[in-house]
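A protein chain is absent from this complex, but the other protein chains hold their places.
Chain nomenclature is as follows: A and B, assigned in order of appearance, with residue numbering initiated at 1 for each chain independently.
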Amino acid sequence: MDFSGLIDNFGPLTVTGLAQGAIIALFALGYTLVYGVLRLINFAHSEVFLLGTYACLFAWGLFGLDQNSAAPAVGPMLLYMVVGLVAAIIVSGAAALTVEFVAYRPLRRRNAPPLAFLITAIGASLFISEVVGVATHRNQTGVPPIIQARPVFTIGDTTVTNLQILIVLLALVMMFALDRFINGSRLGRGVRAVAQNPDSAALMGVNKSRVIALVFLLGGLMAGIAAVMYDLKIGVTRYDAGFLLGIDAFTAAVLGGIGNLRGALLGGLLLGVLQNYAAGLFGSQWLHAASFVLLVVILLFRPTGLLGESLGRARA
Amino acid sequence: MRQVLARAIGGVAIIGLIAGAAACNSGSSSDDTASEGNCGYKLAFFGALTGSAANLGVNIEQGFELAIDQYNKAKGSTCIEVAKFDSQGEASVAPGVARSLVADKKIIGIVGPPFSGESEAADPIFESAGIPTITPSATRVSLSSKGWKVFHRAVANDDAQGPAAAAYIKDNLKATKVFVADDQSAYGAGLADVVKTKLGSLVVATDKTEGDGKQADFSALVQKVSSSGATALFYGGYYTNAGIIRKQLTAAGWKGTLLGGDGMKDPGLSKASGVQAAVGTVVTCPCSPPEAAGGTFVNDYKAKWNQDAGTYSDVAFDAANVFLQGIDAGNTTPQKLNDYLKTVNYKGIANTYKFTETGELDPNFIKVWAFKFDSSGDAKADVEIKTS
Partner (left out) sequence: MSEKASFRTSGGVRGWFGRQPWYVRAVVILVFTVLAYLLPYAGDVPLIGPQIITEGVDWPSALFNMSYYVLLALGLNVVVGYAGLLDLGYVGFFAVGAYGTALLTSPDSVIYADTGWKWLMAVPAALVLTMIAGVILGWPTLRLRGDYLAIVTLGFAEIIRIVATSTTTLRGDRGFASIPHPPGSWNGEPIFGVTDAIPYFWLGLTVIILVILGVRNLDRSRVGRSWLAIREDEEAAEVMGVRTFKYKLWAFAIGAFIGGLGGVLFAGEQSFINSQTFVLQFSILVLAGVVMGGSGNMAGAILGGVLISYIPDRLRGLSFGDTDLYEYRFAIFGAAIILIMVLRPQGLIPSRRRAMELKDREKEVAPQ
């Protein structure tokens, strides 16, 4: 076997893998939050992310930016970043809430079996991505170069760019903030209570519906941020981008222990880096296969993921 | 009681859904043929109009429909009707769609199928129905060796384009370090394999990616290309992936040239990567530049569809015109039209069309041109590649 592809590029592959992993981790939070509280795989979360990737493009389009624009100076760049993030967060958050209200809440009212939720999620996912597909003629949309990738420092042959630092930092900050929110705030306590035992929580006066809406909203916010980062890193979006990355994100969530916030971060980073190593070693076509092999192996030894399950129990 | 009510409502809703669908069923399968002035027939497009390959299919369909539109306008009536059959580009869907196509007896010619996979699944059905097909883009070599009499290919197959691309890299680009990658599609891998063999020791490294819509992060490929020291990357695949790869290569600071086959000759590439990054990207195509033909195709296409002509739009336009010319000459049955194709010698905008016994383009007419993306965001004719 030819190891040179991996060994020669080890440093750069690690760095780009971490950046990709950070995006996956932010995306995975949505799966993990909803799962932790509702024990539900929210398949439509991938489309929440997809709408975010288009929302920030739309916002930038209002400034007359398209894929052919020149990279802006620092001042406007900051403005564009804030506007893009706000647009993506609003749209993704709203989309997540809409999915909850249209596809899940009616089912919960009727006490539907768990599988029914999964299927409406699939229906919602199909609906959103197809509507986007028809609206964009299934073409790709290029992203304006808001942040020009520039090397910041170099270790050996490994160059780290400003964009990579931004992505990883933003993911860590959001992660920390979310962790504080869930563990430190009053609302967060409600989330943990519902995650541990929905019925007792309801009896103790926690408004379950509001907690569930909050969880969807939080997942949507994180997906919105991930969407902007994705746009900047990948540079192109398309109607099936959500589905594609969604599989990775879901895998990462399970890998770290679904329902566990820190697990999502760990799983995401691990997955991003590992995919790059596999691509270096075996060729890019094996990238996704490698992530599933890793998943199976880890689940065989740790059946509930690396850090274990449960939003509530993990740090009660 | 409430449950019964809910059930009744559910049932009614579903029946309503189906009945509603049925109500707007646009039925049209009359079998009356014959009419005056060689009119009243249909030409069909068979290919992907929905699904992940739809953008390629739509390019072709629009070129095809434009030709028929112009013909009808010249005639002053809807002489030849357009029939569209959506195979979704999938071999598993194609047979059923093909069978429904052959059931329409007014259809006497087919432009398509665009992909080699669906061709394998659908062409046997067209063959047994005896309806002539001209594919504008299915370039798998083996398709012409199956003994199908109705099979015609309006482009050169993979064997013609690969050597030309390799020759361009060697002679025009004079690259000494080349990285070759492909998307594992039958088209892309076939092309890349030929290029690899022809370039021999110039190839410093290779890689493979997943297909269109199955991969978006190419950072591993980008890293390998950068560290290999290659000054040229040949990518066997379509413009969808190529656009992302070009963008990510530029973002990573790689300054070399991206090259590819006709599957990358589409303004969609620069729409994804941004014109700046795409400038200088070279695509080979076994076709002549449409502007060289002196026609108004490029402008007409833009006027009708409000977007630029894409990959294979011009070939599809020509293919439709080949059929229309045949119909005009009084070949109004599938059999006659198929016989007509054996003798056709038509100069279109992308090529001159004359078919061999097996339905391939006459090798004497195959010209391979290199096209280069310029600041307009589209690939413009560069040079004709000499292969020998």
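Details
The definition used in the following text is that a residue touches a chain if its C-beta (ideal position, glycine included) is under 8 Å from a C-beta of that chain, and two chains touch if they have at least 3 such contacts.
Since this is a predicted model, take the numbers as computed values, not measurements.
In the complete complex, the residue from A:71, A:107, A:172 or A:213 that touches the missing chain is A:107. Interface note for the absent chain: among B:153, B:208, B:247 or B:265, the touching residue is B:208.
From the options A:122, A:172, A:187 or A:213, the residue with contact to the chain not on display is A:122. Residue-level contact of subunit B with the missing chain is found at 6-7, 9-10, 13-14, 17, 19, 21-22, 24-27, 49-50, 85-86, 90-93, 95-100, 102-103, 117, 120-121, 124-125, 128-129, 140, 142, 146, 184-186, 189-190, 208, 210-211.
For subunit A, the residues touching the chain absent from view are 35, 39, 41, 43, 102-103, 106-107, 110-113, 115-116, 118-120, 122-128, 130-131, 134, 198-199, 202-203, 208-209, 243, 247, 250-251, 254, 258, 283, 285-286, 288-289, 291-293, 295-296, 299-300, 303-305.
Just so we're on the same page, only the chains that are shown with their structure count from here on.
Each chain gets one centre point, the mean of its Cα atoms, and the points for subunit A and subunit B are 35 Å apart. By the touch rule above, subunit A contacts subunit B in their complex via residues 5, 8-9, 12-13, 16-17, 19-20, 67-68, 137-142, 144-145, 149, 157, 233-236, 238, 240-241, 244-245, 275-276, 279-280, 283-285, 287-288. Against subunit A, in their complex, subunit B makes its touches with residues 52, 54-55, 58, 181, 184, 205, 207-210, 213-224, 226-227, 240, 243-244, 247-248, 251-253, 268, 271-276, 377.
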